[in-house]
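The block underneath contains the structure these notes are about, expressed in structure tokens.
Every protein chain but one is kept in place in this view of the complex.
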Amino acid sequence: MKRTLFIIKITFTLLVLALAILPVILSSHPWPEASRDYLYEHALTDTGAVNTVSSIYLGYRAMDTLGETLVLLVSITGTMGILINLGRESEEEEAVSFSLAPEKRPTNAQRTHLLEVVSSKLGPVVLLFGFYVMLYGHISPGGGFQGGVIVASAIVFLALGTETQTKLTNTNVLGRIEALSFLVLIIAATSGVFFESGFFGNPIKSGSSLSANFIILLNIIIGLKVGTSIAVMCIAMMGGRRGH
Amino acid sequence: MVIERILIFLLALIGFTAIVGAKNIIKKVFGLNILNAAVVLLYILEGSRIGDQAPILGEGITNMVDPVPQALMLTAIVIGVCVTALALALAVRLYKATGSLEIDTISERLRSEH
Amino acid sequence: MSIESLFLSPVYLPMLGAALILVTKHFFTDRQRRAVEYLSALIAFIIPLIAFIFLIKPVLEHHQVHMILGTWETTLGIHYHFDGLSFLLIMINLLVSIPVWLYSRKTGPHQETFTIIFLIQSASIAATSLTADLFNLFVCLEVMGVTSYVLVASSEKNKAILSSFTYLIFSATAMVFFLIGTFGLYRISGSLAYDTIAQAKNLLSGSDLLVARLSLVLIVVSVLLRTAVIPLSGWLVGAHSNAPHAVSALLSGVLIKIPLFALVRLLLLVTGTELLGSILAWAGGISTLLGILLALREHHTKRLLAYSSVSQIGYVVTAYGLALASGLETEEGALLLALALLYAFSHALAKATLFMTVGRACDAVGSKDLHVARGALSALRAQGERFPITGIAYLVAFLSISALPPTIGFWGKNSLVYLSKGHGANYLLSITSVFTIVAYLKLSGIFLPRKNQETQHVEPSSTALTSLSLIFLTLLLLAGGFWYTDLQTFVVQVLSPLGATNATLTSYSALQDLLKTGLTTTIALLLFFIGSKTRLERYFEARRESTASFPNLFFGFALMVAVMAWWLLFPGGAL
Partner (left out) sequence: MTFLLLSMILALGSFALLSKDLLHSVIALSALSMLSALMFTILKAPDVAITEAAVGAGVSTIIFVWAIRHTRRRSKD
């Protein structure tokens, strides 16, 4: 009896919600072109960004990006909180081949050569590409988030290698960069409030040539913030203790 | 055309069925991920109907795609990944506490433990 | 300092505070971090409170501010709308967050990141009540959601982890349906701002109108999920009862009310929401009665409080639904909305105090089971609480939530029930008032003296901050009771520009209902003694805690969508 009730409940739920979203997905109303036309003319002059998508998510609708950075910060802080006391409980049977902690790293015999090549040779290239994507966000496709995530994966590559333990892969340093970039981001956002151009306004709204710098600044800060926080989480996930 | 949207609708339906019906909590997080990917696909597919060039202003760009849904979906993808990361951390913590990944055994074992 | 930097202060100042704590966490020692935590809490709560006191005058003169963040001249930007409603919502948030944060210094979760997440949540609450843009509402609700999951999970009890996981999956899925709704509305209106969407929607017809209304239903239901009306309230009991006391106080006090009132801006502009209002009124009425009956079956203190939250939010949703049904532009609608907001404020204060005092008492006694926990007062005294502030705070909160004279709850609940006279849900509200008193009499058992009082010596610890926060809340409850009429005039005056020109204050005053209150209390006392004497209640009590299973949660979600979608087939047909 319990089984059939379970099936009835699920089919009812699926049926109702399928019927609820089907008309919305299949609606034949023509897609609005007003905002696309406006951006085609004004995006460059307003925000100085050639890439209209960056001009939206860092210029017109910058508050969404701030909200998104907050979601990233809170969820990574929460995950780290759970990881830390997870680490405490399951100290012994952690996945050996996957861990970074020096004493748990497999001896050289087991380590495949691939990991060495990837981390030492490929890591810096990916790092450079990550910074490129971050800095050219307002011209070519890319921007703060994408660049940051690529930088994070580069840092993880470097952390995996044995002889590439630089300052960059030290979780303390990464944590500090993350905190500083978050503080600069909030100051940059609120600075607009006091310069009449409003919250997340562009404080240096003088000439149009200067206004692009605000987007570049935001791109760099968000890129650093995203990059370092995801890198810290991945390193913590792989068992690298603080400051290993 | 309409067939693509029906495929996206089916993808969303599969993801939603997994969230509701799957017993394994990590399968539920897979379902959430797929549901998120389906909605992102829907926005971008419909947003790109009105043009045929990438939304990067340059010479020779006359008929560009609607950049607004693309900007929105950047946010939605990152939020989806953050929520997935948190859900998986909670799922691992539940596994460590109860030794099982099936939602019924987990709530059974937790209910008895005061 | 333009008015704009004033009313935006509760958004960016808590973020600044959180950033400061994050920096000190990485650069300085623990002692300095604690000092910076108090400094940033000061920045995040006290300065916006002062800024909002300056704003009282312009708000009374209906000085509404409609602006685009970043002063772009296009509807593409994010529209923020500051008026009486957002002023009141942010005031409720600030007035409840300050005591809850003080309470959490001593008893609450002691992770170093707790204050960072607490401040970010307060910033997102302020942003949610200010925003007039659909996708920004999505982002703010996600921030509020993620902070709630992390705060609930910070209690490290395994049950809290499970309820946080359930709440996360349920709410994240609902937010995806919110995105599909936004897709529908953006398609018909070309913009994400409420007013352009409303204008575009009001002149639609045929299949487009069906799509627009279906998208609106998806948005309304996924936002209602966070307000835990009965079909959607499966997640609330687990999350609020297993979370730390300070977090449950904040969640039950503020978090379940803000999304409901953030919807007013959208529903105000859209025509044809009468039937939606009646559906909400009935849903509210049913959840009051069902919530309190389930609360009576509980013998775990915090689960009883969580179920009573579901029941009390039913009052607010009923008044809100009736306001929507009679049209937010009419005088009666604006008055009902004012009363809904006022009762939400009184419930926020009372429920926060209840969660904190009962939490402290249960910790002192060592058990949360109603049959076992006794002698909380003497246990607290042993813990170094010379003046029984917890007992007094509990007493005042008990009076307020069961609508007894000196407190704000008495005036708020009676005027709300009086104004909902015409609607069928009114009877449900009156019956629930009786059961509420019975439930809280049952809960007060933990303060009765224990028979064999073995005094285990517990080292007395400083309870200055906790007592300070409880005193602050008790004074607010009593002050709300004494100056209720001025408070109500102020709220109605502030909200009236939403609709009516000069909302006439009803001649009704709760004193007329003294007879009715007396009757309810005597029936409740009678029921309570009959119950406890004949061990009847033991028979009804829940054998095993029912944890919310996913099929049930989503069945409730689908049920609510089906009931609301029914509005499409009979647009305007009053229920």
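In order of appearance the chains are A, B and C, and numbering begins at 1 in each one.
The rule we apply is simple: a residue touches a chain if its C-beta (ideal position, glycine included) is under 8 Å from a C-beta of that chain, and two chains touch if they have at least 3 such contacts.
As the structure is a prediction and not an experimental result, all values here were calculated from the model.
Shown chains touched by the missing chain in the whole complex: A, B.
Looking at A:Ala152, A:Ala179 or A:Ile220, the residue that reaches the missing chain in the full complex is A:Ala152. Checked against the full complex, the one of A:Ala18, A:Val118, A:Leu217 or A:Cys234 touching the unshown chain is A:Cys234.
Contact between subunit A and the unshown chain involves residues 51, 53-54, 86, 90, 95, 98, 133, 141-143, 145-146, 149-150, 152-153, 156, 230, 234, 237-238.
By the touch rule set out above, subunit B reaches the unshown chain at residues 3-4, 7-8, 10-11, 14-15, 17-18, 22-24, 26-27, 30-31, 33-34, 37, 40-41, 44-45, 47-48, 51-56, 64-65, 70-71, 73-74, 77-78, 81, 84-85, 88-89, 91-92, 95-96, 101-102.
As a working rule, only the chains that are shown with their structure count from here on.
Centres computed as Cα averages put subunit A at a distance of 16 Å from subunit B.
Computed from the mean C-alpha positions, the centre of subunit A lies at a distance of 32 Å from the centre of subunit C. Residue positions of subunit C touching 2 or more other chains, listed in rising order: 76, 135, 139, 142, 146, 149-150, 153, 180, 183, 186-187, 551, 554.
The set of subunit A residues that touch two or more partner chains comprises 10, 13, 17, 21, 25, 31-33, 35, 39, 56, 61, 64, 67-68, 71, 75, 78, 82.
Per the touch definition, subunit A reaches subunit C in the complex via residues 6, 9-10, 12-13, 16-17, 20-21, 23-25, 27-29, 31-35, 38-39, 42, 46, 56, 59-64, 66-68, 70-71, 73-75, 77-78, 81-82, 85, 172, 175-176, 178-180, 182-183, 185-187, 189-190, 192-194, 196-202. Across the interface of their complex, subunit B is touched by residues 10, 13-14, 17-18, 21-22, 25-26, 31-33, 35-36, 39-40, 43-44, 50-53, 56-57, 61, 64-65, 67-68, 71-72, 75-76, 78-79, 82-83, 86, 89-90, 139-141, 143, 145, 233 of subunit A.
Contact residues of subunit B toward subunit C in the complex are 16, 19-21, 25, 28-29, 32, 35-36, 39, 42-43, 46, 68-69, 72, 75-76, 79, 82-83, 86-87, 90-91, 93-94, 97-98, 103-104, 106-107, 110-111, 113.
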